[in-house]
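Working notes for the structure below.
Here the complex is missing a single protein chain, while all its other protein chains stay put.
Our next item is subunit A:
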Amino acid sequence: MTELAWISTAISNARPQAMGALLRYFRDLDAAEEAFQDACLRALKNWPKNGPPRDPAAWLIFVGRNSGIDAVRKRAKQAPMPEEDQISDLEDAESDMAERLDGEHYRDDILRLLFICCHPDLPATQQIAVALRIVSGITVKQIARAFLVGESAMEQRITRAKARIADAGVPFETPGAVERSERLAAVAAMVYLIFNEGYSTNGGEAPARAPLCEEAIRLARLLLRLFQAEPEIMGLTALLLLQHARAPARFDANGEIVLLEDQDRSLWSRKMIDEGLALVDKALRHRKPGPYQVQAAIAALHARATVAEDTDWTEIDLLYGLLEQMQPSPVVTLNRAVAVSKVRGPEAALAMIEPLEDRLAGYFHFFGLRGGLLMQLGRNEEARVAFDRAIALANTAAEAAHIRMHIDRLIKESAEKSSIQKAR
């Protein structure tokens, strides 16, 4: 690895901790960001010369804090910026800093930094964009590319979101136990949103959006290292790993969707699956189930099946039943219906989803599944109506193309049938 690459990796890994601590000092996001930027510039000058610091985060916090204080003084038209050599005597200070950065503070710092991005007034996409910018340090250009929007539009979105956050104020007090767990839940939900933003995509856009999934996994691992005994964070991390493991098999060479049951499972990432399964195991020992754990357990059952036919649909049905109780939602019931169709047949699944139509009238997957079930039952005319609705609601070209394939098959079948009838 080149020196510059090493420095940029070290800085990006230290970023959440350093930004979190600077936010605690300055209680202002802009001031913290400025101080961090300044510390990074100094790191670029200093590290190649003096060698890498033992604890990059502590170095950046120390230098960033000094430069932030200077900036405040400067604004107050007082003492000028000190010369580089006056603050470069960092070796002693650094080890001192590292001692003082005790685990508790560090944990709450990072949690706070993530939590302010989850401001309830901000729409989900803005929460994600601002978290990627502030916590992960991803450039506006890269975020814009992942969201498939122009750079200036994204710049505006982030600026507006940050102004909203600044108005709300930074909750700088150390949180109590209840508050901490509420913050953790909000942050976990945001990490999942980041992942889904990257995951709901089509073949053509998948490479541009994959970094969102990877960043979500990085943040989930970070949370897990801070909250080692939280089964839901284990579940979340496992869920992301198990889903992302399938990424190489989700689209064919033409960018068309490959359904889970048709995927080439040898393309799945064994490494991510192993890590995901190990985390599911760890979480289950706590006997404190939650929605992420249940979803991870479902993903684990898919991961464990080496061929689609080996999938334990009975267990998946049970787990979705559990998820329905924890988090009642028509989408969960819809997912459960897929398992039910495998265990008890298409008729039972159809009966299960019919009552959902009102609530899922605008949902692509509802009509896709209904069409598929009707087709299995040989009710081709009704299936076509459902597929037509699905196409109209498709979010991506790949989704539409997939449904189009079913419709073409139905058309072909009915043409064959009518030609047979004519021949008679």
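One rule holds in what follows: a residue touches a chain if its C-beta (ideal position, glycine included) is under 8 Å from a C-beta of that chain, and two chains touch if they have at least 3 such contacts; residues count from 1.
By our rule, contacts and distances are computed from a predicted model.
As stated in its UniProt record, the chain not included in the shown complex is "YciI family protein", which appears among "YciI family protein", "Glycine cleavage system H protein", "Nitrite/sulfite reductase" or "Cobalt ECF transporter T component CbiQ". Within the full complex, the residue among A:212, A:279 or A:337 touching the omitted chain is A:279.
The chain not shown here is touched by just one of A:119, A:221, A:359 or A:379, and that residue is A:221.
Of the candidate positions A:74, A:271 or A:288, contact with the hidden chain is made by A:271. Against the chain not shown here, subunit A presents residues 9-10, 12-13, 218, 221, 224-225, 228-229, 234, 237, 269, 271, 274-275, 278-279, 281-282, 285.
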